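This part shows chain A:
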Amino acid sequence: MAAPLVLRNVRKSFTMHLRGGIEIPVVDGVDFQAEAGTCTVLGGPSGIGKSSILKMIYGNYGVDGGQILINHAGTTMDLASAEPRTVLDIRRRTLGYVSQFLRTVPRVSALDIVAEPLVRTGTPAKAARGNASALLNRLNLPQELWDLPPATFSGGEQQRVNIARGFITSHPVLLLDEPTASLDARNRKVVVAMIREKKANGVALVGIFHDADVRDAIADTVIDVSSFTARKAA
Partner candidate 1 sequence: MTTTDQPLLSVAGVTKYYGDRMGCADVSFDLWPGEVLAVVGESGSGKTTLLNCISSRLRPTRGSVHYAMRDGQSRSLFEMGEAERRFLMRTDWGFVHQNPADGLRMTVSAGANVGERLMAVGDRHYGRIRGTAIDWLGRVEIAADRIDDQPRAFSGGMRQRLQIARNLVTAPRLVFMDEPTGGLDVSVQARLLDLVRGLVSDLDLSIIVVTHDLAVARLLSHRMMVMKDGHVIETGLTDRVLDDPREPYTQLLVSSILQV
Partner candidate 2 sequence: MNPHASGFAAYNFAYLDEQTKRMIRRAILKAIAIPGYQVPFASREMPMPYGWGTGGVQVTAAILGADDTLKVIDQGSDDTTNSVSIRKFFEKTAGVATTTRTADASIIQTRHRIPEEPLKSGQVLVYQVPIPEPLRFLEPRETETRKMHALEEYGLMHVKLYEDIAKNGRIATTYAYPVKIEGRYVMDPSPTPKFDNPKMNDSPALQLFGAGREKRIYAVPPHTEVVSLDFEDHPFEINRFEDTCALCGAEGVYLDEVILDDKGNRMFCCSDTDHCEQRREAGHSGARAGQGLEASQ
């Protein structure tokens, strides 16, 4: 397998048991691959299932059918059927994710939240904090905030912490769910530059970007997700 991430005929629906068991199809026949050193953008109107695809890749949503193959530590793994601890190991070492919203942890400082993915893979805490500081600095997060837990930060500040946390590792696959949505123009530029560096380092990125400027600046392939929703109920 050449591509680090391949989706084959992936299908997803929700069964709402609390509403009489109605089935809500989300996507069907999702088929694409993300190449190393490129950015694959999921396009299409909102509500079409773009975020759901990212969540399935990350293992956050279950998969009803198909395969999500990822190159992990030299072998090909199917995320759609992997054991939980395999998924956790893939997340730790291969697969990064910048979600739309930061899930804050009480009492943990912004700096430590950013440094955590490195610490978890064995980087000494001091070095990890150093890297985290550099990233937060680059993202123009005021230094006064670094030692505070981000629960009280503004949306844009939280988002920058989230981005720094996702970008701090050198995972070969990185998922981005609207990372620039709540950022100002200056910080959007920083994120675009950071994405370009990831591409230059051979990372395969898959992302959702509503901002056309950003999308045009970084997209190598745009995938129309509405083509995967053919069997959507009337």
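With respect to how the candidates were assembled, all candidates are chains of the complex that A comes from, given by their letters.
Heads up, the rule we're going with is that a contact is a pair of C-beta atoms (placed from the backbone, for glycine too) under 8 Å apart; a residue touches a chain by one contact, two chains touch by 3 or more; residues count from 1.
The model shown is predicted, which means the values in this text are computed figures rather than measured ones.
K.L.:
Which candidate among 1 or 2 is in contact with chain A in the complex shown?
P.N.:
In this complex, the candidate that touches chain A is number 1.
K.L.:
For the complex, which residues does chain A have touching candidate 1?
P.N.:
Per the touch definition, chain A meets candidate 1 at residues 14-18, 21, 55, 59-62, 84-85, 87-89, 92, 105-108, 119-120.
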